[in-house]
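Just below is one structure, and these are the notes that go with it.
Every protein chain of the complex appears in place save one, which is left out.
Right, subunit A next:
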Amino acid sequence: MFSRDIWKEIFETIQKNKLRTFLSGFTVALGILIFVVLFGFGNGLINTFNEFFSNDATNVFMVFRGRTTMPYKGYKANRTVEFDNSDLEDVEKNFPLFLEYLSPRITRQDTVSYKNESNSYSNWGVGPAHQYAEMNIIMKGRYINVMDIKNKTKNAVIGRLVEQDLFGSKNAVGKYIDVGGSSFKVIGVFQDDGGDNEERNIFVPYTTMQLIEKNTDKIDAMVIGFKPEIGYAGAMAFEKSLDKFIREKKYIHPQDRNGIFIRNVADQLRQNQQFARVLQIIVGFVAFGTIIAGIIGISNIMVFVVKERTKELGIRKALGATPKSVIGTILLESVFITTVSGFIGMLLGVGILSSMGERLEDFFITNPYIDMPMAIIATVVLIIFGGIAGYVPARRAARIKPIVALRDE
């Protein structure tokens, strides 16, 4: 069945029936191409989702303050909730079983300058533990430590891109920069996987920031790392009692959604992973639909091809073609075309995906890709079904009496 002669015969037929070859090849190639690209985009969407959350530690709560919307225990609504250093101490004292680390956060936007270079950056007053929550990696120098907090030193840790902006290729560590009017010594440079914005941050000891701002003890938010071993359920329980504790201390109505807000990264990550999974299912569905459409397309073309060839097949039978050889010729031809064009479509799709790279990041598609086994499986599935789609009309054609086939016009 696979002798060289049969292949030669098939190649000749393919060569001399270019339109037919093109039609079926095009359908298959397009089907696989769309499948690969869609699937890749789906993965790109999921990548974007994961990226939003993977660059911060996931065992972290952020406690933000807000403005009350409900009166409670004699306090009127519309009161601004404030956090101060005593809240840090209270949380530390009351939740020793859950707590791994704790850092305040005071967020400011300041103009930072070195010599002639100057720029506006996020300037955060934080404690040493903040490094773990943000998963900052120190490239050189060191992070803010306990002594910085205690002594209220004018030391700053700057992001990689801040150094690049202000110092060019020079080393920033040990140099003095001006931060919102005060001089700070750069003690470290960090990098962060969270993208450019996170590397355009500078961190200073929160105590220093409070000192400069008229010696207040106010803070904006609390960053609380919990022990990973407490698990998801433990984290949810911790969140609940923490919420209750702060509401009681600050006289916020238990139902007031705006007084404080706890961002549970673990929970959000979980929700987003669920969302990403749903997204993946939807994309998978659409991609699956494309393959089905491809199969239907190739089936139609095969029916058409066999119909068009009825008379030719009748002639071949009159000259001695057996039903087996009739089926074989049609099938081998169709499988050959689907295989070649299927893999062309697949490679094109993979090529398109890899040439996209970062160009679609604005559309929330990051690094679209399809794993090779997936692409190959889809292609093989289409080839197999293309074969089946060819087999059914081929068998019918093989069964037609030659005299009937010859009469076909």
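Here, a contact is a pair of C-beta atoms (placed from the backbone, for glycine too) under 8 Å apart; a residue touches a chain by one contact, two chains touch by 3 or more; residues count from 1.
In this section, contacts and distances are computed from a predicted model.
Student: So one subunit is absent here. Using its UniProt record, which name fits best from "Nitrogenase molybdenum-iron protein beta chain", "LLM class flavin-dependent oxidoreductase", "ABC transporter ATP-binding protein" or "L-lactate dehydrogenase complex protein LldF"?
Tutor: The UniProt record for the chain left out of view names it "ABC transporter ATP-binding protein".
Student: Decide which residue listed in A:E9, A:E100 or A:D165 touches the omitted chain of the complex.
Tutor: A:E9
Student: With the missing chain put back, one of A:K150, A:K170, A:K249 or A:K324 would touch it. Which one?
Tutor: From the options A:K150, A:K170, A:K249 or A:K324, the contact with the absent chain belongs to A:K324.
Student: Pick out the residues on subunit A that sit against the missing chain.
Tutor: Its contact residues with the unshown chain are 5, 8-9, 12-13, 16-17, 311-312, 314-325, 398-399, 401-403, 406.
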